Every structure is written in C-alpha cells, then in structure tokens.
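Structure incoming, see below.
All protein chains but one are shown at their positions in the complex.
Then we have chain A:
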Amino acid sequence: MTLTQYGIKYAVHIITSNFGNLVAKVCEILLRRGHLSLKQLIGFTELTPQQVKNSLLILIQHNCVQPFSFDQSEGPKVTQYIALFDNIIHRGRFAKFLAVVSQELDTDRELILKDLLENGRLTLKQIIEGAESSKSQGDSADKDSVQESFLKLVNAHFVERCPAPEPVLGQATKQEGPAKKRGAKSAKMVEVPETIEQRVIAAAAPPEAIRFSIMIDSEADAPGGKSDNMSVGEKRKHATLEFDAEFESSDEVVLWRANFEEFIRCLRHKACVENVRARLDDEAAVVLRAMLKATRTAEKKVKTENSVPLSLNTIYEEVINSEAGRSLTMGRVRDSLSGLCDSSQERDVDEDESYSADLKKILELAQDDEVELIVLKRYGKDAYTMFRILSLAGRPIETDKISDMSQLSLVEKNETPKILYNLWKDDYLHMERLVVTGARQSQFLVWRVDKPIIWKHVLDEMFHTALNLSLRLACEEERFKEITDLPAHKLLGEMAKQWQLYRNVILVLQASLLKLDDALMLFHDF
C-alpha cells in the first residue's frame, strides 16, 4: 500500500518523540522523497554532514532506515538510504509485541526482548550483559538461563539476525530506466507491484536458513560482509561447532534484532481468531486457532490469503490438544471448517480431505465492519444501510434502485439522494452521471463503493486520528505536569481529584490509541 499523507506525519511524530527533531528531519525527508544518498540528504535537510550521519546511525540502529546500493557496472558505488515506514510505525506497538511473547512463551523471555526493542540491534554478548545487569537486583540470572531464553526466542522466530548492512539491488526488471528509478516519488504515485522499499527489504534479508540460526560464521558475519554470499553447504560445516565456543568466539559481530514480521503474524492470527469468534462462534474460533498455531512456521509471508492446508485428522488432533477444544467432536470441527473455508475453492473430498482457512475473507469482513461503523456513526442509520447495499452489491447502482432496495430498511424515498450526496461529498462513495439519449434524453446517477480508494482514505484518516491522539496525549501530560511532579503524599483534596482526572484522561487516550492501532494494523499490515 502506498504511503498516505498522514501516515508520513504520524511516522515523523513517532520519530520526533523518540529521537528528537534532527533525526526526525532526516527521516521525514527520506519518507517523502524515497531513497537518497548521503550527499542528497545533506542537501535536502540543510544539516551538517555530521548531524545527518549521526541521525542515520540512530535510524539504522533502530531498524528504521536500510542502506543499500544499486548494481552499477560503471562509476563508483553510491550508498542509498531508504526509510522503512512499517518499522517506524511498529515502534508504537512494542507493548503489544511484549504481550505476544509473554503469552506465547513466558515473562523471562520478555526481558531480553524488551532490551532488544529498546536498543534496536544487539550482539548476544550485549544481550547477556543486559539481562544480567537488569536482574542483578533480584533473582540471580545465570548466563545459561539467559542463553536458553535467547535460544527459545530465536527458535520461535521472535528474534532474528539483522539484515545485510548494504545489499546490492539488481537492475529493475520493469521497463523503467535507471534515471526514473532514482525518483522514488514517481514510483510511489503509480501502483507498482513491488516497491523499491520491498525490494530492498527482500535483498537485505538473510536467507531463511541463516536468519534464525545460532551457528555463527565468522567470515560471513564480519562487519560489512555479506552473509547471503554463503552457501548452505558452507553453513553446515559450522553447524558442528560447539555451542559454548560460539558464545565466546565471534558472537560480538552478529547482531540480533526483534523480528517484527513474526509479531505481526501472531497479531494477525489473533485478529482473525477474534473476528471469527464474533462473526461465527467460539467453536470456529477454537478450530481456527488450532489450525493457525500448527502451521505458523510454514507460512511463507505475513499477508498470506489462505492458511496452510491441513488434513481433517491433523486439524482434529490439534483442536483436541488445546484446552478449549478438548470436548469437540469430529463432526463439529467439520461444521466449523465449512464456515472458515473459501467456498469457491474446488474441493476433492475423495482425496486427502484438506482444509485451508480463508484468512483474506475474514480480514476483509473485519475491514468492512470498521468502515461501516464509521459511516453509521458519522452519517446515521439510513446512510449506513445504503452504504451496505452498495458495498455488498459491489457494482454501481442507480439512485432510484437504491431507494427501492432500502425501503424495507424503512428509509424514506425522498431522503435517498440527499444521503447519497453526503456520502459522496466526503469521498465515501463514487458517483457517475449517465446520460441516456433516446426518445427523451434522460440522466441517471449511479453510485458505487470503490473499496481501494475509500479504504485508502479511511486509512489516512486513521493515521490522522492516531497522530491527533498522540498529540493530545502529550498536550494533556504537559497540562497536568504540576500534579504529576508532586510526590504521592502531597496529593490531597483538590490535588487528589486532579490526579484522578489526569489518570482518567490518560487512560482513555492510551486505550483509544491502542485500539485504533489494531484497526491500523487491520488495514495496513494484515
């Protein structure tokens, strides 16, 4: 999905509140202009080279910027920098990521992850030191247990090796010439199937085998080295290394970071399960959860449309292994599956009966709900009815026909044009004028829900709202500063009341932001 205006503003706001104005300036230029070289960046930001360099270092350390270069046959190699929008937005989700780990694994791992999230990238040695120092006050954390926790995190794919420091991007396969490639602005305007950002991420990612491997290859992981040059065969040789030896030898040079992709996958699965629970029932939710849990590591990409196919027997086994599904019978599991799977898929029942949940559909319905609820609240019940008529129909419909279709929903006939106009005015509907020339020339208005356009508009409003909530949050914290600076024993009488008010205000804003972020993920990340 292309970046929206308020998406960029919200990202810049996050960077400003995390790292200050200078870093935010560099980040904003990168977000708005696409990839740039250091020289270009200095020119656009009008900062000193040192300031830009420092800002870039911070952004790279926190995985918000990825350096890369183009594969050029002639001329010197120029390093380009590109901002990673998604990773910036993920910075507001660290609490959710930590919650995922504490649910999936346990609190012990949370500590390591917290350290990684706060510091961006760390070597194993740093991770161990960090865990030891933070635990020194209380229970003793021995090195072994930290190592064990770390291993578990890596095995669960919650932690991964950092991407290549500077991948080389091959020539674009599209017809676009090298001159055009530099202008990322134009690339963002047109819907290209793969953006430069996606290509850079793909090129920088370590191969799957190495990405979650604890075995360390000293040559490949030397600073500046390209680990993706290494063949699998070479890697296997090192697999025989003693685990302890690695910890002491070359571990400083391998950098680790939290794997946002895996967290988003977990949150996506959770959202699917909860939506199924609301739309269908608890049993369907239990079945879906079991299916997704069993196939999580087999998923190729986060935004997969269908879950990995499983046979009925495997699904049933998974279901009865979970606490909630213990009492379900095979027949009920099969009933639930009929509601979860894509009905258009041809199914050969005689063959190995395999099922795959239609995740895309589940998420689309959730998106529809969110947009419809906005329409309901903003424009009222009648507008909601008409919006649903058009959204369900998925084709343009003429004004009078919409009137007829909404009469059973008790909408007065003469209200229809007014309501449709209101929705159209705010970009929630698409309208076209049709002129029919016959014996008598007549004009019709047809209306349509154009999902890609409306959804993008809604996403932008969501980013706008997220920005507004964070700004107001900062504003309220400033307003109550006097109260929050007071020591607890001085909070009496009027002060105590003010403190309570402050608590309520902050709670509402924070909770709303968290919930809104769920919706943002639904539209942007899932």
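In this section, contacts are C-beta pairs under 8 Å (C-beta built on N, C-alpha and C of every residue); 3 or more make two chains touch, one makes a residue touch a chain; residues count from 1.
As a convention for this text, contacts and distances are computed from a predicted model.
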For the chain not present in this complex, what protein name does its UniProt entry give, out of "DNA-directed RNA polymerase III subunit RPC6", "MMS19 nucleotide excision repair protein", "MIP18 family-like domain-containing protein" or "mTERF domain-containing protein 1, mitochondrial"? "DNA-directed RNA polymerase III subunit RPC6"
Can you say which of A:D71, A:D404, A:E432 or A:E482 touches the chain missing from this structure? A:D404
Determine which one of A:L373, A:L434, A:I453 or A:M495 touches the chain that has been left out. A:L373
What residues on chain A make contact with the chain left out of this view? 9, 278-279, 331, 334-339, 341, 343-344, 347, 349, 369-370, 372-374, 376-378, 385, 388-389, 392, 404-405, 407-410, 412-413, 458, 461-462, 464-465, 467-469, 471-472, 475-476, 501, 504-505, 508-509, 512, 515-516, 518-519
